[in-house]
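Have a look at this one before I ask anything.
The other protein chains are all here in position, but one chain of the complex has been omitted.
Chain lettering (A and B) follows the sequence in which the chains are written, and residue indices restart at 1 in each chain.
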Amino acid sequence: MNLYISGIGAVNAGLPFKNENLSGGESQEFSVIRCVEPDYKKYIDPKFSRRLSRIIKMGLYAARMALSDADISVPDGIITGTSLGCLVDTGKFLRSMIEENESLSSPSAFIQSTHNSISSQIAIAVSCNGYNSTYTNRGFSFESALIDAVLQLEENSRAGFLIGASDEITDEFLDILKNPGFAEYSGYNYDNNFRQLFSFGEGTAYFYLSGEKTGGSFCRITSVKTFFTPDGPNDPVKILNDASAIHGVDLHDIDLVLSGGSDPADASAISKRFSGAGVVMYKKYCGEYLTSVSYALWLSCIIFRNGIDKVIIDAGKASTPEKILIFNSFENKYISLVTVENV
Amino acid sequence: MKQRVFITGIGIISAIGRSADETINSLCSCNTGISGMRFLDSRLKDIFPVGEVKYSNSDLSDMLSVHENKYSRTFLLSLAAAREASGDRLKDYNPARVGYVSGNTVGGMDLTEKYFQSLHSGGEADITSLLQHDCGYSAQKAAECLNISGYVTTISTACSSSANSIMHAAMLIRSGVIDAAVAGGVDSLTKFTLNGFNSLKILDTQLCSPFDENRNGLNLGEGAAYLFLESEKSASDHMQDVICEVKGFGNSCDAFHQTAMSEDGMGPKLAMRGALKSSGLEPRDIHYINLHGTGTSNNDLSEGISIEDVFTGTIPPYSSTKSYTGHTLGAAGAIEAVISALTIKNGIIFPNINYKTRMKELSADPVSSLLKTNDIRNVMSNSFGFGGNNSSIIYSKVV
Partner (left out) sequence: MEDLIVKLKGEIIEQLNFEDLTVDDIDTDAPLFGPDGLGLDSIDALELILILEKKYQIKITEADDGRSILKSVRTMSDFIMKKKA
């Protein structure tokens, strides 16, 4: 299976730059890497903006950017992954319902709180009547959207789909994440003293992809695999070896790994497994959030299109890779692998 | 060669029963499960009738032998139905080749709203209850309980969530990614959704009358339903009795408005036509449509007009079983899938109860009394959600 990418769009923390000293693998106080918000008017008519909460604006902006990048006006389908959905409006409606004792609730907040608002507002904006779905399953939300794209494009390889992910962080959610009672079971990366290993993050990324190569294609996804492993194992190299030996994932010739892990020892082991390939802990740049693989995929696209030396400082090998492995794990239960290759 | 996808197990819990057997008995008795709220402690409890599952969380925990007072109602309902659907067969399947695909809209909101209400009232609140808030929690937990590890995901597309789950699972099986799946969905009654729908002013204070000229809105419901889906080869290898087949499906987006359906029903028409095309059937081959039929002015008009267009001259019998269960939101597609399977298996069309007057825009009445017939081979089940997420699935007898 090949998913050829010919357009990308994002609202996120931005690219890692040379000499940027973002920390990772070291405990730090609760911090957040927030998105750099664009001028939404570029892609969103202000008349419609009022009905769109922040996460929907982010999604719509990134989606339109991807379509513009691919020079497409209407995709054949739209699939979104969001692990927590529209937190701001959910909170707004819930708060108002409780404070007003179940009277006088605003319908706008309710309808904007539904998880599928992002995908459906994009469809309304670009008049897309095609296939439309939203995945919301923790560490697999974006990956499920990609796997669904594979299935849809198997039926019609010429179709072009807009696939993306969006997750936001709010101050209220941050307060919950900081609570040790919650943190202990949350599955996020904390050390033994419940200090974060990565900042918390947020972001949106959309990709226009097709089952067939076009003049605009600049890279292709060659595999997407998820492993639900409630009983472990935790060893990343074993997971990778099983993926290859048992599940047939082609891990030959990987020359860069974008890893969602936080342990430098794991990063070393992974590098060794791939004959000294560079391993970048990408969450240093985007923070920890459940659809962060979409950031790593976006980063991969930029690497293939613009060259690695403009993107990452600690990639090991200097030359632009031909094959990137994105490897992430959440709570040691949600393991995902995506391989992306140059075209 | 793509594998055919068969339904070999069903599980359901709703206002009309906690198993497929109880459900069919209720359906045949033509008694609605919609009544006053017993368990949800809402200020609106005496205003809006609901399709509430007739068991408390404590009852459900006992039935499932899980820790009382710890779990969200969403998870409890989903486990009840998922266990019934899979029975004891999973021990004979490779867990890495079985998937769990679920749909829901508000996750563990029943616990979340209690948590914030407690804080607001200055009481004690357990923050770990928020770990069950997100939509994916119940799928993860149920997959762990059932020892399923091949593929786990959750879909949230409003009222078409579990229809899309069934579709996605069917495509995964057809493609050989997995051999079998527990697929369906769940939603529990919450003050959040009750107040949400009330803010849109589309709740009926009486028993709903889907597709009736004088309809006044919907009744919210809750429940869960799952199908055990497997490839033809897997069903044969495991010697499973086949109930019916997932023959085809269509998914489209109305792309019109966040809550209202377009008056010409563009989205529903595309979904129904997509289902027909994907199943290789003609409109005249459909023997019954299980409507989305919520009882709202907008949905029923849009759906009714769409059916008149897609099935011109050959409109099959149709009915909305939401008059029994209420509108179960994320669970609706799956609950109605189970009801469609029961229709095929038993040759019975369950009526639109509480129907009196034909809609002036339509040329047909829904089936309004129990109809036993020998020839139900292909059933279409519609699920049309907020945000224009429209899905239609065709279930067929296997001959």
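Here is the rule we use: a residue touches a chain if its C-beta (ideal position, glycine included) is under 8 Å from a C-beta of that chain, and two chains touch if they have at least 3 such contacts.
Small disclaimer: the values here were computed from a predicted structure and weren't measured.
Q: Which one touches the absent chain: A:Arg34, A:Arg51 or A:Arg95?
A: A:Arg51
Q: Check each of A:Ala10, A:Leu94 or A:Ile111 against the chain that is not shown and name the one that touches it.
A: Once the missing chain is taken into account, the touching residue is A:Ile111.
Q: Out of B:Ala260, B:Ile315, B:Ala364 or B:Val398, which is the one that touches the chain we can't see?
A: Touching the chain that is not displayed is residue B:Ala260.
Q: By the contact criterion defined above, which parts of chain A meet the unshown chain? Give residue numbers in ascending order.
A: These residues touch the chain not displayed: 46-47, 49-51, 104, 106-108, 111.
Q: I need the residue numbers on chain B that touch the omitted chain, in ascending order.
A: 199-201, 257-260
Everything below uses one rule, namely that only the chains that are shown with their structure count from here on.
Q: Cα centroid separation between chain A and chain B, in whole Å?
A: Between these chains, centre-to-centre, one finds 29 Å.
Q: Please name which positions on chain A make contact with chain B in the complex.
A: Those in contact with chain B are residues 51, 78, 83-85, 93-95, 97-99, 101-103, 105-107, 110-117, 119-121, 123-124, 126-138, 140-141, 144, 147-148, 151, 154, 176, 179, 181-182, 185-186, 226-230, 333.
Q: If we count contacts the way the header does, which residues on chain B are in touch with chain A in the complex?
A: Its residues touching chain A are 42-44, 105, 112-113, 116-117, 120, 126-128, 130-131, 134-137, 139-140, 143-144, 148-158, 164, 168, 171-172, 175, 177, 191-192, 195-196, 198-200, 251-259, 266-267, 270, 385-389.
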